[in-house]
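This is the structure I have questions about; it appears just below.
Note that one protein chain of the assembly has been removed; the remaining protein chains are unaltered in position.
Should a chain be cited, it is by its letter among A and B, assigned in written order, with residues numbered from 1 in that chain.
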Amino acid sequence: MGDPFTLIADFLRDLLLGFGLDPGLTTAILKFVGAAVTATIALTLTFFTIWLERKLIARFQDRLGPNRVGPYGLFQTVADFAKLLTKEVLVPEGADRSVFMIAPLLVVMSVVGLWAVVPFAPTLFGSDINVGVLYLVSIGSVGTLGIMMAGLSSNNKYALLGAFRTVAMMLSYAVPMILTLLIPTMLAGSMGLTKIVEAQNPVWFVILSPIAAFIFYISSLAEVGRTPFDLMEAESEIVAGFHIEYSGISFGMFFVAEFLHAFTIAVLTVTLFFGGWQGPGAEAFPILGFVYFLIKTAILYFVIIWIRATFPRLRIDTINSISWKILTPLALAAVIFTAIIDKLTPGDGWARVPLHLAGSVILIGLTLIAFRAYARSIRKQSEGSGKSLAQTSEAGS
Amino acid sequence: MHEPWIFIAFLIPLGIILPATAIGLNRLLAPRKPNPIKQSTYECGMETVGDTWVQLKGQYYIFGLIFLIFDIEAVFLFPWAVAYQQLQLYMVLEGIFFILLLAGGLLYAWRRGALEWV
Partner (left out) sequence: MTVLQIIFLGISVIIVIGALMTVSSPNLVHAALWLILALAGVAAIFVLLEASFLAVVQVAVYIDAISILIVIAVMLTRRAMGETERQINRSWLLAAFAAFMVFSGILSLFSQVPQLANTPSDLVESSEFYIQELGKALVNVDQSIIPFEVASVLLLAAMIGAIFIARPPERAGGDS
């Protein structure tokens, strides 16, 4: 009753075996069907998330948003897709044609590949590889390569500059992201995402290490290049960044990849830090676990949209400073704190929460003190040379 | 043992094939009327001046190098993190010593101004 996923898989398996296929081939066919369904659902989901995001952003800004095509404008994205599909794909003169066409495919691939290891419910996951966390890091960064290829092949200065800015930012933010991924690995004693989710019973890792969850969330946002980290499309500086020369459906693919990646961030954060499908009764009824998973994902995705609607874009030097000077040291400190505290804490479950929380509080306190000292030194500097600074800025403008 | 990877081996090609299908569909549906002005590189509506090749800053390379070093550090640390539950305290401290050395490297880069975006 509660487990339709295994039921469907078993039904298909029996059906294929009934045709007289050998078990190995049957497994392969089932995996292929699963992969096809995953990829299709992931890509179709973007139709919905793009609409949702436009609608929500509009509401944040006191507008109506898309409301013409279909009920509540629900089919607006479908119409947009149809239009992009029938638009000419321009390849600029002097562009590196094959690289130019491959780049968007790679970017989409890197996002879809992330979905392979996510456990959506106790019995619903694509593959349970034992190196899941590192797999996420490596396949996710292939997108960086796609962006660089797009910039290199476009034969356009803005595209090149935008691509390299983006690559610099993605490299910067990959460092704290990888470091924080050590914490769930450490606490679960495994890199497999299924094991990580199972280890979050009864305590979610976000409670044990809120700093790690925060850093992961923020640096993933930067990896995608959402506002406030969207300097790759800073129109006033580099027009549209690396995809300036893309048109039609090729541009659409970058768009799809970005929006799907934003949703995937919510999925991954839920899996790694917010207990995945964990919830009351989820073990017994996998479908319930799937519902919990969707609810948590929806909440985190809403926060992503909220952030996008709220914060202005950061400057490139600020962006890189945040990564190297705040998030990376903080991530290193969080790994060290968690490693020591968890070794010292006796017991399991809720018993280890107080010490972990105390550690987080101390760490946050130290960070705030460091911020304060830094702000003081800045203020002192600007007081010392305040006049000359004002003059130079006037002269500069 | 290969079984979990079969799914990935299917999913990753599908991740390329599905968008490629969309682009192929575009080939069938969309008009194709190239002309020199349409094909020219976009540069704020003006004619493109000079070569596309722009001199990049050395900063990109430094960021790339620091990223590479932290990446390798993480690769060393992940097995340590997987085995963490079964390690004694002094073994955990060895891993932390490893992290601290690298943190020293980061501090050096910071003091030398290599992290500034100039």
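We adopt the following convention: a residue touches a chain if its C-beta (ideal position, glycine included) is under 8 Å from a C-beta of that chain, and two chains touch if they have at least 3 such contacts.
Only a predicted model underlies this, so the values are computations on that prediction, with no experimental measurement involved.
S.K.: Using the touch definition from the top, which of A:Thr144, A:Ser219, A:Ser250 or A:Thr297 touches the missing chain?
M.R.: Reading the full complex, the residue touching the unseen chain is A:Thr144.
S.K.: Could you tell me which of A:Leu30, A:Ile57, A:Leu74 or A:Val99 touches the chain that is not displayed?
M.R.: Only one listed residue reaches the unshown chain, and that is A:Val99.
S.K.: So that we can see where the missing chain sits, which residues of subunit A does it touch?
M.R.: 24, 94, 96, 99, 129-131, 134-135, 137-139, 141-142, 144-145, 148-149, 152, 155, 164, 167, 171, 174, 189-192, 381
S.K.: By the contact definition given up top, give the residues of subunit B that touch the hidden chain.
M.R.: 1-2, 5, 9, 51-53, 56, 58, 60-62, 64-69, 71-76, 78-84, 86-87, 91-92, 94-95, 97-98, 101-102, 104-106, 108-109, 112-114, 116
Convention: only the chains that are shown with their structure count from here on.
S.K.: How many angstrom lie between the CA centroids of subunit A and subunit B, rounded to a whole number?
M.R.: The computed centroid separation for subunit A versus subunit B comes out at 14 Å.
S.K.: If you look only at subunit B, which of its residues touch subunit A in the complex?
M.R.: Result: residues 3-8, 10-12, 14-16, 18-20, 22-23, 25-27, 29-34, 36, 38-44, 52-54, 56, 59-60, 63-64, 66-67, 70-71, 74-75, 77-78, 81-87, 89, 92, 95-96, 99-100, 102-103, 106, 109-110, 115-118 of subunit B touch subunit A.
S.K.: Inside the complex, what are the residues of subunit A that reach subunit B?
M.R.: Within the complex, subunit A contacts subunit B at residues 27-28, 31-32, 34-36, 38-40, 43, 84-94, 101, 104-106, 108-113, 115-117, 126-129, 133-135, 137, 139, 154-158, 160-161, 164, 167-168, 171-172, 174-175, 178-179, 181-182, 185-186, 189-191, 239, 244-245, 248-250, 252-253, 256, 316-317, 320-321, 324-325, 328-329, 332, 335-336, 339-340, 342-344.
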